[in-house]
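First the structure, in the form of structure tokens, and then the observations on it.
A single protein chain has been removed from this complex, and every other one stays in its place.
Moving on, here comes subunit A:
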């Protein structure tokens, strides 16, 4: 059975202005729209209504005012009672959120920034102490958690990293090959691909992918745990949350990121040699032969040495953002975003610093 609804309407019957309709939430808009025409006849109105709820009562008070003597006739006792209740409860003024002046705002921001810097230092300090305690007391180490990290953030990342590094190697060879071909210097494609990939792009693309894939997961996981008081629970059980949540990730990524970088190097070269074969008619045999003759192994090591540094950056940024989260669902999203942005930012900055150092020292 459908409930019968009464649309608000104002009509003139036998010289009386009758105001029909339900004073309910469904018709708030209609009532407020009727307000001007109601106001014109408010003295001689009669109300005909079956239903009233609190929202409707509020609209009624809006239209007819708070003086009960000004209310039109026709309300039932229950409806009058409801109106009085709403009147009583609705008296209080609505508090406006305080917006501080610009000076207070500046001060607040500065103290917040200072607080963040403090928290960062605090986190780094705790990380080092936890690491030191672990070295002194290796029995606290949790191998299962470490293997979990290696599997989830290392093994499961293999396909995507292999594919993307392969494509990147192929693209570099393609673009470089077009230029080299015009000079007839086809064979230098080997040095081009090997140097850019082994020194720079292999480690960089791996670190960026892992920061997006795992760093964000670390931040989201720790932020949620933090908000659910799970980290406090660990502390209360006499456990150091760093042992459980951060050190396994740190060690796991220090192990896996170089391995993933090695994989990226290999598939990148593979992609390069494929394009060299198709576009520049350099056979794979020639490619790998020239690679071993002309490209010093030091380029490979320069690339590899960056990987553990990137791992430390990704884990500390992700975990720190997670540990600092407070509030609700918003905080989780915000911290995750920040962790990815900061991790990628720092990875690229550090890569640039490495480049400058290595080229200045003649490597």
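Convention: contacts are C-beta pairs under 8 Å (C-beta built on N, C-alpha and C of every residue); 3 or more make two chains touch, one makes a residue touch a chain; residues count from 1.
In this section, contacts and distances are computed from a predicted model.
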Q.
Which of the following is the UniProt-recorded protein name of the chain this complex doesn't show: "ABC transporter ATP-binding protein", "Teichoic acid D-alanyltransferase", "Fluoride-specific ion channel FluC" or "NADH-quinone oxidoreductase subunit I"?
A. "ABC transporter ATP-binding protein"
Q | Touch criterion as defined above, residue of A:13, A:32, A:48 or A:357 at the omitted chain | A | A:32
Q: Would you mind spotting which of A:18, A:50 or A:255 touches the chain that isn't drawn?
A: A:50
Q) Which residue among A:15, A:77, A:95 or A:159 touches the omitted chain? A) A:95
**Q.** Candidates A:39, A:68, A:85 or A:160 - the one touching the absent chain
**A.** A:85
Q | Touching residues (missing chain, whole complex) on subunit A | A | 1-4, 24-25, 28-29, 32, 50-51, 53-56, 58-59, 62, 81-82, 85-86, 89-90, 92-97, 327-331
